[in-house]
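What you see is the complex with one protein chain gone and the rest in place.
Entry: chain A
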């Protein structure tokens, strides 16, 4: 029983981190039609910023986390201005390549700034655990899960009931028509990038205490987040938590009991299996085209 509880706790923690990253993916995708492959490196950058604020600026842990998330919002806007806005009229492929380029720049900058040796971010709970049915679940994992639930709910409210959300939904439905009826495309795009980067930064500060902090910290989770976003259908923000948790369960619960050596592959097997049955993902919309 304790093994199962341990696996479920790991799945929910991983699912939470993935959900924050995937939510960022989807916000930008809905607002701009672009998949931002710098999202993983923004996770890493957020983790390093909090580490720097805590160790070098000697701020409290909570302050260092807040500063990192706020700074990431600003960095997201800068990213939009320099890596997206100048080329947004070009093909989607060009923009995607630009986001990959931005990812490499972030990674190289981090390596120069903080060097490449692993860092270890402080754990606010000093490794303490919650005992549940014989399992020992780190409090940091509970913090990751709880924060994610609150943040995902807040983002869903924002997208569903704010002018920004209406703009995102209008752009996702028809970009040309949205701009004709007065949707402020530039402002929406900047806010989407900013919010997305802040979510990535939050994922980074939350996950950093649970593992070694290196310049490729966010790369693996980004791939899983992409799988989660594709799994539910790239257009569905509301379903992202479900997709992310499914990926976490595939990795840690299925991966515990069935051929554990292939654990890292299970999320992608699940994604491919769903796409084989439903090519637009679990909740993807059917798009028709008049010919």
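Basically, a contact is a pair of C-beta atoms (placed from the backbone, for glycine too) under 8 Å apart; a residue touches a chain by one contact, two chains touch by 3 or more; residues count from 1.
In this text, contacts and distances are computed from a predicted model.
Peer 1: The chain dropped from view, which UniProt name applies: "Sarcosine oxidase alpha subunit", "RsbT antagonist protein RsbS", "NADH-quinone oxidoreductase subunit D" or "Leucine-binding protein domain-containing protein"?
Peer 2: So the chain that does not appear here would be "Leucine-binding protein domain-containing protein", according to UniProt.
Peer 1: Touching residues of chain A against the unshown chain: what are they?
Peer 2: So the residues of chain A touching the missing chain come out as 2-3, 6-7, 9-10, 13-14, 111-112, 115-120, 122-123, 127, 129, 135-136, 138, 207, 210-212, 214-216, 220-221, 252, 256, 260-261, 263-264.
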